[in-house]
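With one protein chain removed, the remaining protein chains of the complex are shown where they sit.
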């Protein structure tokens, strides 16, 4: 059997660990050969391949990024895309695919599966918002980076008697904000799932200042006020005439400063949350995903995605995973409330 | 309601996070008062208390250790111990206890529960070997520390063309070795649950040297050879005439050097695995355990231990947790085998 | 002898290490007593004191921030300020002061020294821009944090084929950008001392993209284009009508995207560079500064600032330190040029 592997979508710590595990077990236990498709779906679409075997995967476990490259190319939206993929798989002698990626990548995999292409999926989202799996790799790393940043910010908030607003990733789901805020000892957490009232956040800030400490508010990039105060994101033109969107972190810091009279500053963690070496949790999870994916290939159990349920790696139909986003349930948000203020 | 809190057994990152969460929610949502019992069961046994409220728990979330102190005192084994505990609880006006600890501490809690003392347990073991919970806090921190050490050791093994044997914690269960070895890219993992053959380890080492890399073998302190080669641990007298036991790491390095002709060294991680600030995973888990424990107190749901199952915090009877150790199942060990050698 | 201690200006890792060392040696070797003045010069100005002795300094070595609090209060600018300080020192029975701070704090110390107040200075600036000392504590910590962030950003730049612009601290001096950029393997470094040409930066970016890697440009917050392209910082009004200034990082990312046609993003590290636990280098330096400061007090060697020269701690007159900023010499900037592009 000859197996093609590709990685799609954004950077996420653990991608290389998945690739390594699948290749390692595929070669040593099943005697498979591998082909690397470069840059996500662009690889099979355009026939971009690279050698992939045990020599290529040595030493990559601790490294961020992906040795296969990535892209957001969607072959479904390209006329004749699926046929070109089939043709290129044939040409490369590839019998089955392992597709590692998020909603978009797995959406393509679902479509290909329906069209008879043998494919197994590995879920990847730093935001942890995919259904059917307890966690995705990359999430634990992102939460640790954000949590360490918050640790550092506490002493600065205190010594400057300031409000610090920490904006973390999470456009549609507040998992990173919830976990990093809980781990970092935030005095307020705002997530996309629960529209917030500025009045309430002002209350948390003022209550915190009544102790000898200073407040830190953690906010998902996708959080929004409940009451339409911010109908659209604030826009301005940058030095080159492009429209620039100001994020919720800046908006909130500005609002808190205006309302409380205390200096407030936003820290936008941005890309540092998604690169670099994975935590041990993510390395183990990604490795187990890779092992299970190659087992699925060997068992010809196609059209499935590997997933973590409790401490077990299981395989679920694509449809269970990609139907809708896994957002933060209200009770999980309410659980954190004793720490607000 | 007035709640007593105590921590028993060895150091474990996350203890302070549990205490903080229980006190924080207890005070702000239930209006409870708290009493800290010092040094594990010694506290209620001898009436050693300290003030415990929101001021005492501010800022302790990221700190290792326990503000309450700890001990291995077992009041069950002390004549009249249980009666003294009841008397001291009465005297301190304490209506219920939260006991945070491992098998021993929870064993005492089980006994007290049978004797009518209202008590809720929070599981704590760095070795992750308690049943009924997917993970215990402290484990993820220990695995990360060991994994980072292994990352560093790879370059040293390579540049010296040496075998490095890394001995990690785990007297009866190999969870730390399994996860740290998988995360660190070890070329062999040895755990107490699966007696090993030196011949096989020699094979892994020799196979690894045939690449351009050098082997790292991760071994639980409680791992043992299958074939009685090491009937007893090696003993010698130290400079002061005490018996000194040489660990499995040294034994294995010595054996591998003798058998392969390659220099081999053991690195014993020891205590650095169990101290210091917890990872984000452990802080969130410990915090959620603390919140759930105080909910149990409020619900008068005594005789239970909080536990993690999948992503949910649940409450289980003591008996489910302390019946037998949760060791590494054979299939989890076999899962890692493609990386050996 | 009774010694007052105060910390002024912004947060900086190592402040607590200085305080601890001075108190520890003052008490154990010289038999001094100590008084903590709270919140920088506001403390002696308003008579705000706190107890300061060995119990207060236990355990603070690894902690960021300052147990004494800080402020930017300048008593020189306040009518009768110096007299009030003298009076409050008398009232607290304080014979001499240790003032830990940056240019402003040491400027006040210089003035007080001229007016006969016995004072010893300890230099503190995260930007490393104080003369007469090779390094100031806090700088090494800031550089490490920025360097670790750049490490993580490399894999993200690669996987997204993007330009990443990393804006670090340094309003007037480019030390953090120079060291973090050199340490992080940046493909371009821009500092306030050397006005830059966008054309040249575009050249670096394009040259880097010709390899299989993606460019990272590190820029001091105070860097500016040479040719007046950015006459004023870009301004817009925020959601609450306040003027908002967009930083050089955003400006540069926008310009590079417009000029190269490649996606470019700015990451502004901001406050995370100045809080939290100090590195070992900074702990040792801060500790040695504290020890030397109390020696100066004991020797009645007032009007001096402690400083690092090579591996020695020396004492220099205030005037040598505060005359002008220590900016990056052109040859140090040119030294990094082989890595640009």
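Which chain is which? They are A, B and C, in the order written, and residues in each are numbered from 1.
The rule is short, and it goes like this: a contact is a pair of C-beta atoms (placed from the backbone, for glycine too) under 8 Å apart; a residue touches a chain by one contact, two chains touch by 3 or more.
Quantities reported herein were computed from a predicted structural model and do not represent experimental measurements.
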Touching partners, among the displayed chains, of the absent chain: B, C
Hidden-chain contact residue, picked from the options C:140, C:193 or C:221: C:140
Listed residues C:70, C:254, C:287 or C:322, member touching the removed chain: C:287
Residue among B:33, B:95, B:134 or B:158 that touches the chain left out of view: B:158
Interface residues of chain C (partner: the chain not displayed): 21, 24-25, 28-29, 58-59, 61-62, 134-135, 140, 143-144, 146-147, 151, 179-180, 182-185, 211, 213, 277, 279-281, 283-284, 287-288, 291, 309-311, 335, 338-339
Sites on chain B contacted by the missing partner chain, in the whole complex: 10-11, 63-66, 69-70, 145, 148-149, 151-156, 158-160, 164, 229-230, 234, 236-240, 242, 244, 246, 250-251, 254-255, 257-258, 265, 267-272, 274-276
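One rule holds in what follows: only the chains that are shown with their structure count from here on.
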Chain with minimal offset from the mean of all protein Cα atoms: A
Whole-Å gap between the CA centroids of chain B and chain C: 40
Whole-Å separation of chain centres (CA-atom averages), chain A against chain B: 30
Whole-Å gap separating chain A and chain C, where each centre is the average of the chain's CA atoms: 34
Interface hub residues of chain B, defined as touching at least two other chains: none
